[in-house]
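Up next is chain A:
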Amino acid sequence: MSLEALLVVAAALIAIGLYGALSQQSIVMLMMGLELMLNGVIVAAASFWYYVAPSRPDGQVLVLVVISVMTIEMAMGFAVQTAIFRAGDVELTDEATELSG
Partner candidate 1 sequence: MPVSELLLAPLALALLAGFVVVSYGADRALAARAAGRELTAAGLSPWPDVARLLLQRRRTTTAPDALLWRVGGAGPLVAAALMLAVVPFGDTVIADLPVGIVWFNAMDVLLWAFIWLAGWGAASATALIGGYRYLAQALAYELPLMFALTAPAVAAASLDVREVVAAQGDRWHVVEMPIAFAVFLLCVAAFSLWGPFRAPAGSDLAGGVFAETSGVDRLLLLAGRHALVVAGAAFAVPLFLGGGAGPLLPDWTWQLLKTLAVLLLLVVVRRRLPVLRPERFAEVGWVLLVPLTLLQVLVTSLIVLAEAP
Partner candidate 2 sequence: MTPDDVTAEAVTTVVFVLLALVAVGFGFLVFRVDSMARATFALAVSFVAVGGILLLLDLDYLGVVVVVMMVMEMAIMAVFMIAYMMNPAGLMPMSMYHDKARAMSVAVGTFVVLAGGALLVDWPERQGAPPADVTEQVGLGIMGSHMLVMMGIGAVILTTIVSALVLASARSRYDRLGDDLKTRPARDPIRGGVGP
C-alpha cells in the first residue's frame, strides 16, 4: 500500500464514475456516476492525509465535506427529479433539455 497505489484506485473510481455519468440515460444512474466519482475523491483525500500531512486535520475534514456534498447532491437530485416528474413525466436526461435553457 502506497500513496501512488491509492491514487490509482481513486483515479479508477473517478473514471468509472465519469463513464457512468456520461453514458447513462437515466437521471438516477447519472447521479450514481457522480457518487462514484466522489467515492474516488474520498479515497484520494484520505490517502493524502495519511501519506502527506497526517498531523493536520485537513484531509479528514475534506472527507467529511465530500460526504456532506454527496448527501446534498442526492437530496437535491431526487427533489429536482420529483419536481420534473410531477411536471411532465420526464425521466430520461435527454428529455430534460428544457432545463438547459
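Regarding candidate selection, all candidates are chains of the complex that A comes from, given by their letters.
Observations, loosely collected:
The rule we apply is simple: contacts are C-beta pairs under 8 Å (C-beta built on N, C-alpha and C of every residue); 3 or more make two chains touch, one makes a residue touch a chain; residues count from 1.
Model, not experiment: these values are computed from the prediction.
Here chain A touches just one chain among 1 or 2 in this complex, the one numbered 2. Within the complex formed with candidate 2, the chain A residues making contact are 1, 3-20, 22-29, 31-33, 35-36, 39, 42-43, 46-47, 49-58, 60-61, 63-65, 67-68, 70-72, 74-76, 78-83, 85-86, 91, 93-94.
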